[in-house]
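In this view, the complex is presented without one of its protein chains, the others remaining in place.
For clarity, chains are labelled A, B and C in written order, and residue numbers in each chain start from 1.
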Amino acid sequence: MIKHLKILEFALSSLLRRKLKNLAIVSVFTTVTMVIASILFLTHSFKKEALLILQGSPELIVQRIQAGRHALIPLSYVDAIKGLPGVGDVRPRYWGYYYDPLTGANFTVIAYPEGIRKTEIIEGSLPGANEHGYCLIGSGVADARFLQIGDELFLQDIKGRVLSLKVRGIFKKSSQILTNDLVIISRPDFDRLFGFPEGHATDLTVQVYNPTEIQNIAGKVKKLLPDTRPITRSEILRTYDSLFNWRGGMLLALFASSVLAFVILAWDKATGLSAEERQEIGILKAIGWETSDVLTLKFWEGASISLISFLTGIILAYIHVFYFSAVLFEPALKGWSVLFPDFRLRPYVDLYQCFVLFMVTVVPYTASTIIPSWKAAITDPDSVMRG
Amino acid sequence: MKRYQIFISIFLFEIIVLVFLLFSASAQVAKGKKEMLSLKDLCSELSLTDLSVWTEARYTRNPSQADWFSPFQDFPSSVEHFPAGSLIEPPMRRKR
Amino acid sequence: MIFHPGIIALFLGSAVVVLMLLYISLLSVRVLRYWDIRSSSELQLSLERKTYLTSTIMNYILGYQIVSALLFIYTVDSLHTEFVGAMCATGVLNANPVGWYVLYLKVLNLLLSGLWIGINILDQRSPEYPLTRLKSALVLILLPLIAAEGYLEVRYFLGLDPAVITSCCGSMFSAQGKGLASSLTAIPVKKAEAGFALVWTLFFISGTLSLKYKVSSFKYVFSIISVLAFVVSLASVVSFISLYFYELPTHHCPFDILQADFNYVGYPLYISLFLCTITSMLTGIYEALRRKVERKDVVDRLQRKTTLSGLVFGLLFLIISLWPMVFSSFTLQGY
Partner (left out) sequence: MNSDILISVQKVSKCFNRGRPNEIWPVREASLYVKKGEVVVLKGPSGSGKTTLLGLIGCMSRPTSGRIILKGQDVAKLPERFLTEIRRKTFGFIFQQFNLIKGISVRENILLPLYPTGMSFGQMSERVEELMETLSLSHRAGFPVEILSGGEQQRVAIARALINNPDILMADEPTAHLDSKLSMNLLETLGLLKSRGMTIVIATHDPLVFETEMVDRVYEVRDGRVRER
């Protein structure tokens, strides 16, 4: 133990003797770790957040597909689906996209379901079920149009007329990730805005009593109504899961090239032992250091560089992502859009991420130093005598 | 103070910071749980299926509701909504 | 499926390890052909120097094996959301049957690398490099195993198809199922408990005997029993130990105890079991190698250490696994 401490002491001293070179390695290593850790932290938290929130999405959605594209669904399908055993409530959903030429943004317009309850994430009050001329908007919409409660939101309906809606309530900023671009209006206003055909809905949500039966029911719906596409909640969740894994993994693969570049740098630094370093090792061997002692020395040199850089990189990444909302690579990591939520992610970070990071940074670096340090360690002790 | 003591102190300090961050992370998550639940309730209330992040195109606004097989679906010359669009992974090749 | 960060990390790590192992395997072949300790030729000198490289790389490989085993379980576990019906690692392992072989190989390779390091320690303490040929041969055995592990890992993850509806631990480790895992579960708890108690009692008796008396058969018996204890204990974790942690009479999953909900108790549990097995097995292996080594005192000292640590880790494992049985109100009476 004491031997290791002493060799560590000497390792630090030799690292400090080549300050510039080692500082360069540490800073590159830290930066690489930080970039990769930022990607992982961001995508993982995003994924977790999405998966938790979307637990509340409908168990089963039935859409109609026409000519290979999503089409409006006739309300007659409701009763057909209700007839299946095990199916509870079937409800139509009315929603659509509205391109706002004023701001260049896309809104998502929803005709609100009957019984929307007041929750703490809404400021102001809720429009009643059949009151028209009122709306409830997401904070992104409010910001884009500079609206406050009591102001009017003007939209252009399908015939080119102006539809004026009084803002009754605004979703709080904390719910941005779910509600940023929403405009919730009443059914009559919705029909007027989009000129929705009678007897149709955008799609249907299906309640299933037994959660293990969902897949089964989905199959039966597909059989009963071949022009439909059932989407289950677990499919939505899996989609998001693989979406973010894909995102994180792809960026990781891209940044793997920077790891590779770094490893090449480290390899080059380690193999290109300068004459001075070679002589130092020769001296150590001549005065009684054993090959394994030199290997231990090299191990501690590498370990101190990689451990410190690794930890610093992770800590910086955490601060960067969760305290500064990933400012450095915001557009590349998060994407963009006109209505972009400035969400503060909750830090879903655990040891797993740290393990993955360790594997993609420290392991390649260490591997790249093994053979060079062995080459250094087997220097002949009498090399210093031969001069 | 010996160099190794300084090194070990820095190392332990960083470990402690990291552990602290991990714990504060889980504390923050626990604290945000109520808010999370109300978001989840809202999600089921409004029957929402997707997050409102990339609102530019249908396939990025509602990834779970869009047709994955037609990425340039909005209009023929629509530019790819990079990087939001690149979030969508290519469809899996089915081999049998 | 490939672009999951954890999977990328695993692939990368496996690639690095297989490459390094391939390199030292080439060295090992040369050692096996040309090693001659009595020669003072330059070839012999260069081989002696290469043994340092071999042991350095093997040390790193052992470290890697530990991290990668944890990462594998973690990754597989985190994938469970992508599979219908999978609620933990078990379901995801079932999604592609190759997964189980990857897991078995990981456990085997971890054990073997640990034993290699143990043999290396004995070799390095003796002046005359007595075990170098043996070590080289073992490297050559390890290479195909670790390469196979890497290959199966790639096949497993590439072959995962999220559309497959898999069974989860609920149905896998239930008595009705087929296969090894369910037959483990089907063992009556009473019998499993009796076997567990018997094996560990024998373990401690033989351990104490081999500490006290210099009789080689005690040491062999101790090692063999430690292997038995390893197998029986893993079976017991599935059969009844995990039940006490979950406080559910039907939940037999050996992976859930690694999760935060159960205070990560699986880590100390499995780690102490592994260490106990490796060190106890080394006692017997050292005994078998005794006649090859000139300095018997080195063997004695190392054996003492391994036997003692085997006993200590064994005790630790027992304390951890029996803790909830003694201190929780949950009982399996009547199941």
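Quick note on the criterion: contacts are C-beta pairs under 8 Å (C-beta built on N, C-alpha and C of every residue); 3 or more make two chains touch, one makes a residue touch a chain.
In this text, all values refer to a predicted model and were calculated from it rather than measured experimentally.
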With touch defined as in the header, list the contact partners of the absent chain among those displayed.
A, C
Looking at the whole complex, which of C:I37, C:L108, C:I121 or C:V298 touches the chain that is not displayed?
C:I37
From the list A:I283, A:A303 or A:C354, which touches the chain that is not on show?
A:I283
Under the stated touch rule, tell me which residues of subunit C contact the chain that is not displayed.
37-38, 40-42, 45, 48-49, 124, 127-129
Given the full complex, what residues of subunit A touch the hidden partner chain?
2-3, 6-7, 9-10, 13, 17, 276, 279-280, 283-293, 296, 380-382, 384-387
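Heads up, the rule we're going with is that only the chains that are shown with their structure count from here on.
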Which pair wins on C-beta contacts, A-B or A-C?
A-B
Take the average of all CA coordinates in subunit A, do the same for subunit C, and state the distance between these two points in whole angstrom.
35
For subunit B, residues that touch 2 or more chains besides their own:
89
Enumerate the residues of subunit C that touch no fewer than two other chains.
3, 162
Given the complex with subunit A, which residues does subunit B contribute to the contact?
2-4, 7, 10-11, 14-15, 17-18, 21-22, 24-26, 28-29, 32, 35-36, 38-58, 60-61, 63-67, 81, 83-84, 86-89
Within their complex, state which residues of subunit A touch subunit C.
40, 43-44, 51, 215, 234, 237-238, 241-242, 245-246, 248-250, 252-253, 256, 291-292, 295, 350, 352, 355-356, 358-360, 363-364, 366-367, 370-371, 373-374, 377-378
Help me check something: in the complex, which residues belonging to subunit A touch subunit B?
5-6, 8-9, 12-13, 16, 49-50, 52-58, 61, 63, 68-70, 91, 93, 97, 105-108, 110, 112-113, 116-117, 119-121, 138, 140, 174-182, 184, 203, 205, 231, 235-236, 239-240, 242-244, 246-247, 250, 304, 307-308, 311-312, 314-315, 318, 322, 331-341, 346-351, 354
